[in-house]
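A single protein chain has been removed from this complex, and every other one stays in its place.
Moving on, here comes subunit A:
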């Protein structure tokens, strides 16, 4: 159990690391290039992993509907937007805002897809997060600015 907790925490750290790398690349070149490198490197690594550990679990069972493959397209756009915003917001602020967008969308998707409404605790959570975002943007002084915030998208 403790090991699993440690792995999950470490995993979150890896996410932050990945986004910071992409942000650095976007700052030096372009957010699209960052997304491109991220996906190609990830694809090569995961290909190697799947080939090395071929045990039948990764076989396709049945034909998934085509729209499910759009996840890849959306993921590519996510990395573009995220690496664009990260250099001028700082890692912590950017992470917080991404978490908010993610959780709020999750709740909206739940409301759309489930017939019996949502739990009250979710609504409290949504309000808390929205308040947090407003609070974050009410700071008098903005974060120290990156000299060449890459606005060329």
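We take it that a contact is a pair of C-beta atoms (placed from the backbone, for glycine too) under 8 Å apart; a residue touches a chain by one contact, two chains touch by 3 or more; residues count from 1.
The rule we apply is simple: contacts and distances are computed from a predicted model.
Novice: For the chain omitted from this view, which of "Sulfate adenylyltransferase subunit 1", "DMT family transporter", "Aspartyl/glutamyl-tRNA(Asn/Gln) amidotransferase subunit C" or "Nitrite/sulfite reductase" is its UniProt protein name?
Specialist: Checked against "Sulfate adenylyltransferase subunit 1", "DMT family transporter", "Aspartyl/glutamyl-tRNA(Asn/Gln) amidotransferase subunit C" or "Nitrite/sulfite reductase": the hidden chain maps to "DMT family transporter".
Novice: Kindly note down the residues of subunit A that lie in touch with the hidden chain.
Specialist: With respect to the unshown chain, the touching residues of subunit A are 1, 4-5, 7-25, 27-30, 32-47, 49-50, 57-64, 67-82, 84-107, 109, 118-122, 124-133, 135-139, 142-152.
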